[in-house]
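A protein chain is absent from this complex, but the other protein chains hold their places.
The block that comes next holds chain A.
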Amino acid sequence: MGRKLLLEHINVPNINTFDVYREKGGYRSVEKALKTMTPDEVVEEVKKSGLRGRGGAGFPTGMKWSFLAKPEGVARYLVCNADESEPGTFKDRFLMTYIPHALIEGMITSSYALGANTSYIYVRGEMMPQIRILEKAIAEAKAKGFLGKNILGTGYDLELYVQPGGGAYICGEETALLESLEGKRGNPRIKPPFPAIAGLYGCPTVVNNVESIAAVVPIINDGGDEYAKLGIGRSTGTKLISAGGNLKKPGVYEIDLGLSCEEFVYSDEYCGGIANGKRLKAVVAGGSSVPILPANLFFKTANNEARLMSYESLADGGFATGTMMGSGGFIAFDEDACIVRNTWNFTRFYHHESCGQCSPCREGTGWMEKVLHRLEYGHGKKSDIDLLVDVSKKIEGNTICPLGDAAAWPVASAIRHFRDEFEWHVTNASEAMTRNYGLAHYADPLPKKEETAA
């Protein structure tokens, strides 16, 4: 059984309240950091831990912190990215709902390490319950002297604010988040300069994911070296995985990085296997933006070794045979799942959420969605499949922010691994409609393009 660091007390009644959380050892990291460590020592512990950003990119958190510019007389900010909204990812929402003080504690310790006296938790606007929970937790922490002026008599001041976002997926991109936080339209900024040099209000800023900030708590409590003992290779510590799709036991799990993929899917401790005794067909391992993998490739690496839930192992073989850890939004598809329909659904999301600032993403996501819609509804042509591959290539790597890649990868990987299914949709349109919607008659009345032309 894996060790629980973030969800250790998840089943304790009222753990969302300050008193119960404190009773269970909460806010020790704040006391330890503020009273016994310098900010640089805290940063050093995080570096030692090998913690990698849990939002999706997996960049080493300690290194990110060490890039923070420290000019004299200029404010520094810590911003928590709680704009979680990728299809399949819901672990931050879970953490904020049930153990809000873990995030507040992490924010105080991290802000101290970075020399920030004002910090923000930027929460997706739709998550009103979580916003209220966090505001209540902040008020409790402030009342107990863990926030505000002169925290615990150490002379360190910190004001922590919760800022609801407008509800756009793009605001989860760190520079778009900063724009939104400044009250502007949530468009990504062109980098450089990176936020560590010029972020919020032009000041040095660190933007971290909810889980990354919460993970600072056990790192400071037990030491970075202790944290680094968990996991495998450069994937240290534990990771929250939000598991969904056709699983017997969907939910949020905390796993030691390095757990075998097979164990994660089939063991009773975690997902318990595929629902209704069906076979696993495909997996999206880290949120909808990462490439989809067929089951056989998900369980075996390119070298035919057992694949592990770690950053390196999941990426083994590149996109030809691998995928990414991403945010940990795990989605399982059983043998009945329609990959074309699913790909269309994902693309529909990215089309809707593209900010529209740069041309390839603005126009390309919509184009892909329309072609996929045509395929899904029985009016596709064989050339559509190659067209999709080409359009996804034209978007990938050519956009301002990674949303373009996030839209292109699911399409490219779905066609790479399930091309026959796309072709089947072209040749068996009516059957595809029956299978997906029970609408045998639906595909027929609508004339196909070639027929219309004739």
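Quick notes on this one:
The rule we apply is simple: contacts are C-beta pairs under 8 Å (C-beta built on N, C-alpha and C of every residue); 3 or more make two chains touch, one makes a residue touch a chain; residues count from 1.
The criterion applied here is as follows: contacts and distances are computed from a predicted model.
The complex includes a chain that is not drawn, and of the options "Cytochrome P450", "Hydrogenase", "NADH dehydrogenase subunit G" or "ABC transporter substrate-binding protein" the UniProt name matching it is "NADH dehydrogenase subunit G". Looking at A:V12, A:L152, A:I232 or A:L387, the residue that reaches the missing chain in the full complex is A:L387. Screening A:R52, A:R307 or A:H351 against the full complex identifies A:H351 as the residue touching the chain left out. Summary of contacts with the chain left out: across A:M128, A:A143 or A:I190, the touching residue is A:I190. Residues of chain A in contact with the chain left out of this view: 168, 170, 185, 190, 351-360, 362-367, 370, 387, 391, 393-394, 397-400, 449.
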